[in-house]
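Mind having a look at this structure? Questions to follow.
Here the complex is missing one protein chain, while the rest keep their positions.
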Amino acid sequence: MKKPTQKKPSARAVLARMFGATVEGISIEKSVLTGYAAVDGKKVCVIGTCDGTYIDNGAALRLAAHVIECIERAPKTPIVMLVDSAGQEPNRVAEMLGLASYFGHLLSCLELARRKGHKLITVATGQAVGGAFLCYGMFADRIYALDSASVGLMPIAAMSAVTKIPAPVLEKLSKTMPSLEFGAAPFALLGGVEEVWSASDDIQAKLAAAIAASSTEDNRAELGKKRGGRKLALDIRKKVLAESAR
Amino acid sequence: MTGAILFHELTARQRVAALVDAGSFSELLPPPERITSPYLAQLGIPVSFDDGLVIGHARIGGKKIYLAAQVGQFVGGAVGEIHGAKLTGLFKAAARDKLPCVLIIESGGVRLHEGSSGEIAIAETMRAIFECRALKVPTIAVIATDIGAFGGIGILSTCCDFRIMTEHGRLGISGPIVIEKWMGKKAYDSANRALVWKTSGGKTKYLLGDADALVHDTADAVRDGISKFLGKSSAVSLVSVKARQKELQKRLKKFGAASDPDTVWKSMGVRDIQAASLASGPEFAALAKRGK
Partner (left out) sequence: MEKFTKAFPSKPLPSKTAKPWALAGVVGSGNLEVMLERGGKPSDAMECHVETSIPGYKASWLAALSDFAHHYPAGGTKVTINDQGAPPVLVNLRLRQAYDHLTKGDK
């Protein structure tokens, strides 16, 4: 796997690579992206995060508000979700106010959009970690990642600190257990990412194709089995469905 | 029968037995199938025959339901690949058969030892829960222990139609130790039980409207609570999400700068904080007017 060596591009530069000149329709406020742009000449709604920001209650509400607005004002417009967030801030006021419910609300808005015919495409552009990825990005119809993105539950050092399992042990195991490895490529092996896009790819063309090929059928367990990173999930799910049908 | 034993003291299997009509539980992928985590085994951590999740179908008051109960003692009830796949499969079965699905939650979220697999499984289960909701198949989460619903499972619980909590239950994303590490002991002392429970405990969640019922910590009360929601569903509609957006905005504006959970309690109509702290769930619910 190639390690990114180039300097981290700015949020605007990443957006420009995806949306060209139409990037002007996207506003960035406190590292939260909302707006409209075009992909291959066709309008898309954009929501997301940048700068590895922490998603708090307010950010979740602003994302949700934009999804609602899109459902009302731009029916069936595909929604592109960009993810560059380090997670939710472990803040006691946020928790007291029910951050989980704010995230649940954002997910409900996205579900409504899906039911009303909006395609949902995620591109992990930077950090796509833990709760920040779960609260909107992983809820898309299809999920993509730039190869420079940091995708996964958490880096091995952090995992080691919490589980008290020495990092070298986890490092060694991650060679045969992609779920322990951190990054876009191993996440794709698990089926969590449909395809990883590299720096040399024409991202606008890739995004257009992704929107065209999107399906609301969750295919992640199938992908995980096919790619060998998550071999058990699909069969166990099928077993539950088969045993319960008897 | 089980009234004398507190619900939060039971094991997952005991909870299932105490909640459903006698003899009606039929387990799916039961322990003799030995579907255990190969990942934990590689890490030298003991495995469990059910991978920390008991699933099956049963009847409550004669009504057929699907039911899952997480085993909090087993790696914190955390979701690994097998545990998560069982959960996804169960909600998919509920959608297929149009039967209510009840999840007795006791989980800190993703099982770190299995890395991103559990995270994806939670995302897949969220999709399956919303499949149920689109079909008006009730999805009910019960949160009744201090292990509670945290991390990805905290988020997942908010995707269900209804949440039933007891005063022992806790719902959130970041647990107290993580918050203390992040904010410092001065700002948040994880050993301060009153503060911890007022931050994520059932009473506060009920006041804010994030828990739909606050019941006694007994199997009988939890069963009654579940029964009340079995015939109901909460549709995801433009009207419902717009109302929720307004409500959550109002909550953030009102309490976003609140440094003390007591502020929330007071403003929600709790006059005597001391008495309310000591009150049982239903007594508490009566003491305070419900926050909307």
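Labels for the chains are A and B, by order of writing; each one numbers its residues from 1.
Operating definition for what follows: a residue touches a chain if its C-beta (ideal position, glycine included) is under 8 Å from a C-beta of that chain, and two chains touch if they have at least 3 such contacts.
Computed from a predicted model, the values in this text were never measured in an experiment.
Within the full complex, the chain left out of the display contacts the shown chains B. Note that of B:A12, B:L28, B:I60 or B:V222, the residue touching the chain absent from this view is B:A12. Among B:F7, B:Y39 or B:F74, only B:F74 touches the chain left out of the display. Residues 11-13, 17, 22, 30-32, 34, 41, 44-49, 71, 73-74 of subunit B touch the missing chain (whole complex, contact as defined above).
Keep this in mind: only the chains that are shown with their structure count from here on.
Only residues 57-58, 61, 64-65, 68, 71-72, 88-93, 95-105, 107-109, 111-112, 115, 130-131, 133-135, 138-139, 151-154, 159, 162-163, 165, 169, 173-174, 177, 179-181, 186-187, 190-192, 218, 220-221, 224, 230, 232-234, 236-241, 243-245 of subunit A touch subunit B when the two sit together in their complex.
Listing the residues of subunit B that touch subunit A in their complex gives 28-29, 35, 38-39, 42-43, 55, 57, 66, 81-82, 84-86, 88-90, 92-93, 96-97, 110, 112-124, 126-127, 130, 133-134, 149, 151-152, 154-155, 157-159, 171-174, 178-179, 181-183, 187-188, 195, 198-200, 204-205, 208, 210, 236-238, 240-242, 244-245, 248-249, 251-252, 255-259, 261, 264.
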